[in-house]
Structure formats: structure tokens, C-alpha cells
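What follows is an incomplete set of chains from the complex, kept in their original frame.
To keep things simple, chains are lettered A and B as they appear, and every chain counts its residues starting from 1.
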């Protein structure tokens, strides 16, 4: 049930029965020489749509750009300022609230989005709106992280992870025809966060954050994505039972 | 050449040769009971990607949300405020400029986006940045409007046009399985613009603006889209020859 394929008449009918919408959100940012710039929205979108399909929940068009300032040292990254992102997310939420949606679920593929999205949630509440606003970052789900440890041990790292690269490989095998696969060293460094673009490039010269993206395989991607979907489905079941105040 | 499928290393290589990027932009807004909410970004994206393919130009991820306040009287529409949209577009452009892109081309599927995008262009220039910023709204190309008149005569109208519905039908036939097809009256009314959501709903009760979307056919969509692509390709050829000041 993709919102983009529905007419407003169909949305009206949907709203008679349900008040939930899923919004996939990611970013366009470097994922090392091994991964692709769209990784974060491609994974979020695929997971969100599969969840929507299994639960008959409307899935909104994907937000393809996010807060990626720290990756700007690498070509092709696009970033919103955190202040812009707060306003952007607020407008999206307000639109759905105005139509009568009451459970607005962001399924997120990028860590840098978390705080601006939550700040937008607070701003919406500051302005007195009611409704359940939820942010689910698939890569932070404990069940997902467990599988990642099972497969990649201590080599998943924090960015350009073999986990997210596996999912994109599973979803878009063609995009990986000419990507590299040789092993590199994993450096464990003690750094603080957040980092500016220059600090990031200094700390992580090729864009990886302690990860081994060369370990990515399509079959792992399928497995991890399935687990993310399963867990989110079960979370949304809880959310559907929650009483709106 | 989708940016989302490239690594930053591949973007670096691209930038050695070229300095142009295409960004598709649309909106998520009602298109009458006949058309789908994603119409504007689906058409812009398809046209942009075909142009990119023919010209070996990088195409950025699509901006799926735009300025659609006047359609908010219809469920499922999502809108940015004009002020947010200016900031959003500005951040996107600044990101590409920072990487060395010098020709930034928005291919646009929605009229309401035009003024905020251009205001963002002016703001970028106010801030002293150099580079060629171009907005091409495919539905305003004279050659496209000529074909539309040939096919739909005076029934194309201004919103939920048979032209744009034809293209989405061509691109996503499945989405139209259960959409209506009966004829309705076309009212020609004298209204002023812009309209608020309430004024719009009063002027255009079912969301059409003097259009006959029931006339849409896949084959027309193919034809119109091809013409849009052809014309934009030729425009971009000119743009590639333009000297950056």
C-alpha cells in the first residue's frame, strides 16, 4: 500500500479504518568505496515497504535526504542542516496530522537523522499537537544487532557496515558489479562525536567506521532485512494497541 | 547513472570529467480521484532518469515532497511550507556546489514548487555562490504543451491533467487497476491564485482543475514523456556548452 499509488479517495477510505502511516527516511551519503550513496534510504525504504505490505499499512514516499554533514568530505554526499531538517520533518508530520493520521512512524536508515527528527517531534508537541510519533532506526534494533554480531563478529563497525551493504547488495545486485572487494585494515580509534566533515575525514580516511564492508553478501542482506522486518512488525502491533491520548 | 548506486570514489571520477547533476523534484499531492498522489515525483523522476541515461549525466535521488499547501484539503497530500522549502532546496544545492558540481538542474513535476525553488536560487546567489542553477518544469515546455493540445485539445486543464495521468499510467499500470474512469463535467471558472486549501476545495471540489483525466492512456503517456525527454536533452546540450562565470 504505497501512498504514492493511491488517490485521495482511497486515503479517505483508509482513514476510516486506520490512523497509522509509515515514512521511510534515509540519506544520500558516502558509504566507503564498497557501498553506495543511497544505502540509508534504500534499506529504510525496502524494510518499510515490506512491513507495510505485511500489515496493510500505508507507506509514504521515502525521504531520500537527511542530516549527513559529517560525510561531506566525500563527494556525492548531500546534507540538510540540522535546523532545516527539524523544519522539514515538522512540516511532513503536520501534514499527516492534519488529515487525521494519529500514529506516524518513521523507519530510519541513518544515525545522523535521529536527533533532528526527535527535536522535530518535540517541536510538534511544543506546538500542542496530539498523536503518537515514533522513530524506529532498524540498525539499532537489539535483535538486528545480535544477528549482525553472529555473522560479522566484531567487524560490523558503525558506518558502511557489512550489514547495510549486504542489504543493498541483496536489493540492487547490479549496483555492485564494479565495486571493490579487497580487504583493508580495520583501525579502532578513540574519537569523539559529532565530528565535522574535516574531523571525520581525518579520523576515517576512506569513510568506513571500523567496518569490513567486503564481508557483505546478498544472503546476509536477505537474512538481516527479514529480521528487521519481523521485529518492526511486532513493534507496530504494540503501537496499534496503544491508546492515543 | 543514479547517484544512489554510486560510491563516492565513482563520483570523484565523474567530477574529473563533468560538473552537471540532475535532481528530480515533485510532490505528494492529490491528483483527483483519477490520478495518484505520487504523480508529480513519479513523472519527474522517470523523465530525469531517462535524460540522465541518454546523456551519461548523474541523477540524484528524487525529492518526493514539495510545496502543495493548496491541495491540503484532500487526504494524503503532504506539504512543506514555502519557507521550509527554500531552506531545504538551498541545502541540497549547497551540498552539490561544495563538491564541485557547477551545473545543477532540477527537473520538476509540480507547479507549486517553482517559486520556492527560484527563491532558493536567489538566496544561494545572495550568499555569493557561483554556478548555473536551472529549473526545468517538464509540463511547461512549449513542445510538450503542443503535443498535449494535439491529443487532449482543450481538456488538459491545469491539474490532474490527462497528460500527467497518462505518464503515470504508462509507468505504473498496476496502480490504476481500481481507479475510476467515468466522465465528469469540466467547469471553467474564473479564480485567482494562489489559493488556500479551503479556497481550492471550494473552487475545485474534486481536485481537478479544468481537466479530463479520464482521457488518459498509457500510449499517450509514452508519447508525451518521450517528447519531454527529447526537449530536455536538447536543452541540457545547450547548458553543457554554457560558460560558467
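The criterion applied here is as follows: a contact is a pair of C-beta atoms (placed from the backbone, for glycine too) under 8 Å apart; a residue touches a chain by one contact, two chains touch by 3 or more.
All of these numbers come straight from a predicted model, not from anything done at the bench.
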Please report the number of identical subunits in the complete assembly described by this file, where 2 are shown.
6
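As a working rule, only the chains that are shown with their structure count from here on.
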Could you give the separation in Å between the centres of chain A and chain B, each centre being the mean of its C-alpha atoms?
25
Chain A - residues contacting chain B, complex:
2-12, 15, 28, 30-38, 41-42, 60-65, 72, 74-81, 83-84, 87-88, 90-92, 95-96, 98-100, 172, 174-175, 178-179, 207
